[in-house]
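Shown below is the structure under consideration.
Complex shown without one protein chain; remaining protein chains in place.
Our next item is subunit A:
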Amino acid sequence: MTAATRQATANQAPDTPASPGWKRFLPESGRWAEWAAPTGLVALVIVFTALNPGFLGYGNVQAMLAASAILIILSVGQTFTVATGGIDLSVASTMTFSAIMFGVGFGAGWHIALCCLLAVASGLAFGALQGAIIGYGRITDFIVTLGGLSMASGLALVVSDGQPQTVVDRFMLRLSTGSIGPVGYMVLAALVIAVLAHVLLFHTRFGTHVLAAGGSAEAATATGIDVRRIKLAVYTLSGTLAGMAAILLVARIGAAEPAANTQFLLNAVAAVVLGGVALAGGRATIAGPVFGALLLTALTNGLTSLGVSQYYQPVAVGAVVVLAAFVSRYQK
């Protein structure tokens, strides 16, 4: 920035002061809903560490990171659909369905790479189908993905006949247990996906069009952006990421199970809301939901380590999400 433009910026919008280089990487002041997740995470860590000094221990941090990997990936996918003003209620079921397809490939004696490919392709196809119905069929996101939720979990039961398929494989074992320092391969995969998603959202034409379609579908259409195609793309992306998350899920459990995984859906939406992504669409970050996912994982882990009953945890998650929504109300 030159001195002149800085002057102009200061004159035109007194509430956006010109910032030195490093500050550009932080969210704008006044948009502190995006700070809710990192701030809440720090607060939680302080509280839990005070109550239980072992909370920040090497082993526990490693466990928390590993537990957050799947949620991070699902939340990243969810961020894109929410950024267009939609919501993907089927993420967790799509993941279950993809995991079952992984198990089908594994049971048939396929190479592990092919099983992974099958899982991702299943998620992609299911997401694309939903995206096509939403975009081209002009049916509300909520309804289509609610139906998708039911269909994917049903299909998982049909295909697996309700039986889990045990997956024992050297690659999958290394994926779930291997690590660089305290950072496991699964978390590493999740972080790579998050970084790529950030680049996609903020440094490509596609990302700008996603935000434009969510901010004002009318304006986007008027400038020639095909909102239907954007819808198709974001649900395909969300489905694909659910397929990738399925690989991690199978690695973590050591089996492909037709379980409902409902808490993953609730937490993925919660992480996105905590991350300051506007549910109305048009405004999003990737870092926010990633911190949101970490916060939710830390919350669950901390409560467990304090001996709080499992039954209270959904109550705590729900309360935190509503609190975050409350905070974001005051950002304007």
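What we mean here is this: a residue touches a chain if its C-beta (ideal position, glycine included) is under 8 Å from a C-beta of that chain, and two chains touch if they have at least 3 such contacts; residues count from 1.
Heads up, the rule we're going with is that contacts and distances are computed from a predicted model.
Between the names "Phosphonate C-P lyase system protein PhnG", "Iron-sulfur cluster assembly ATPase protein", "Succinate--CoA ligase [ADP-forming] subunit beta" or "Sugar ABC transporter ATP-binding protein", the one given in UniProt for the chain missing from this structure view is "Sugar ABC transporter ATP-binding protein". The residue from A:L211, A:A256 or A:A293 that touches the chain not shown here is A:L211.
Touch with the chain that is not drawn comes from one residue among A:L173, A:A219, A:L306 or A:A319, which is A:A219.
The chain not shown here touches subunit A at positions 5, 8-9, 12-13, 15-16, 199, 202-205, 208-209, 211-212, 215-216, 218-220, 222-225, 278, 282-283.
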